[in-house]
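Can you read through this structure? Questions will come right after.
Then we have chain A:
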Amino acid sequence: MIEGISIHHILTVTTIMFFIGAYGFLTRKNLITMLMSIELVLNAVNINFVAFNKYLYPENMQGHFFSMFIIGIAAAEAAVAIAIIINIYRNIHSIDVEDIEQMKY
Partner candidate 1 sequence: METIIFYILSLVILVFSVLTVTTKKILRAAVYLLFVLGATAGIYFMFNYNFLAAVQLTVYAGGIVVLIIFSILLTHQINTDLDKINIKKIALGIISSGLGIFLVLSTLNNHHFEASNKQATDSTIHGIGRALLSYSDNGYILPFEVISVLLLATMIGAIIIAKKVEE
Partner candidate 2 sequence: MDILTSLILIPVLTVLALLFCKELKNIRVIAAVGMTIQLLQAIRLVFIYMAERASGNDSEMILKKSYQWFESINIQYAVGVDGISVLMILLTGIIIFTGIFTSWKMEYLTKEFFISLIVLATGVFGFFISLDLFTLFLFYELAVLPMYLLIGIWGTGKKEYAAMKLTLMLMGGSALLLVGLLGIYFNSAPDGGQLTFNILEIAKVTIPIEAQRFFFPLTFIGFGVLGALFPFHTWSPDGHASAPTAVSMLHAGVLMKLGGYGAFRVAMYLMPEAANEMAWIFIILTSTSVIYGALGAIVQTDLKYINAYSSVSHCGLVLFAVLMMNQTAFDGAILQMLSHGLMTALFFALIGMIYERTGTRDIKKMGGLMKVMPFLAVAYVIAGFASLGLPGLSGFVAEMTIFVGAFQNEDTFHRIVTIIAVSSIVVTAVYILRVVGKILLGPMIDEKHSLISDAVWHEKIPIFVLLFTIIAMGIAPLWMSDIIWESLGPIVDKLVMLTN
């Protein structure tokens, strides 16, 4: 509970942040920058969880723990993603998402 700040304020900020992340995911060509966009999205969601926890259900800590696990998984995800990116770079000397289209048809 932040003094003088309603949940709407927080949700507004996270919504904008979320869609900025989404915008980045849709427009960036570089895999690493796309990964960063995803981190933005995840962060926005994390804040939401915490905010709901704090404002609506302060009596237990589900939102809090959810965020924590998300952070844990995000770490794992980032590690795997970067391993994959490096591997792709090794193979095709590019990490441009448009060059990666082996999965078509």
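Throughout what follows, a contact is a pair of C-beta atoms (placed from the backbone, for glycine too) under 8 Å apart; a residue touches a chain by one contact, two chains touch by 3 or more; residues count from 1.
In picking the candidates, the idea was that all candidates are chains of the complex that A comes from, given by their letters.
Fair warning: this is a prediction, and the values are worked out from it, not measured in the lab.
Undergrad: State which numbered option touches chain A in this complex: 1 or 2.
TA: Spelled out: of the options 1 or 2, chain A touches 1.
Undergrad: Residue numbers of chain A touching candidate 1 in their complex, please.
TA: So the residues of chain A touching candidate 1 come out as 1-13, 15-24, 26-30, 32-33, 35-37, 39-40, 43, 46-47, 50-51, 54-61, 64-65, 67-69, 71-80, 82-87, 89-90, 95-96.
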